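Have a look at the structure that comes next, please.
The complex appears here minus one protein chain, its other protein chains still in place.
Presenting chain A:
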């Protein structure tokens, strides 16, 4: 099975109204070329699941500026003024989730769990509408799984089978997102032949990856 496809083919898997996870932390480790192709394609009414909305001219921030997003689920939107403006004008819905809860909700979806119990957010606004559960005398919030139609992630080195190595802090949300979406597309800085990555050091196993695009960074 050939997983290596062009960027144009890759973005054809994303349609109006879909929920899309996109890796990256302030655009570090974000699949920049896939995002640019999405901007060009102009799909709209997306629900984005991201750590943050990056900057107006970088990373997923461009999708916000281009008004392709109807809802954002993120831990931080403060570095992109346009997200805040659209939120205040009622043009976009924003669900703020604590960063650790965000990653665990994705992990729950990807790993077959019905939710997770976290102490984060107890007795704050975050607990509104959520079930509080006491375990051994301590209160936790039940946070539900979060999955997506498509995840767009970035790897540093990816073999043609889809085994991924990440680089430094460009790892962030990418490995967890790879488990939590129906279709997972990885943008590789470098695509290598099968066998060139030692199975001992694989960071995301190939079975999670649906398609690979060559980002051409190397």
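Everything that follows uses one rule, which is that contacts are C-beta pairs under 8 Å (C-beta built on N, C-alpha and C of every residue); 3 or more make two chains touch, one makes a residue touch a chain; residues count from 1.
The criterion applied here is as follows: contacts and distances are computed from a predicted model.
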item: Hidden chain of the complex, named as in its UniProt record, picked from "Hydrogenase expression/formation protein HypC", "Cell volume regulation protein A", "Phosphoribosylformylglycinamidine synthase subunit PurS" or "CoA transferase subunit B"; value: "CoA transferase subunit B"
item: Contact residue for the chain not shown (choose from A:5, A:56, A:122 or A:202); value: A:122
item: Per the touch definition above, residue among A:11, A:60, A:74 or A:197 touching the missing chain; value: A:74
item: Residue of A:4, A:28, A:56 or A:192 in touch with the missing chain, whole complex considered; value: A:28
item: Touching residues (missing chain, whole complex) on chain A; value: 25-29, 51-52, 74-79, 84, 87, 94, 96, 98-101, 103-104, 107, 118-126, 156, 166-176
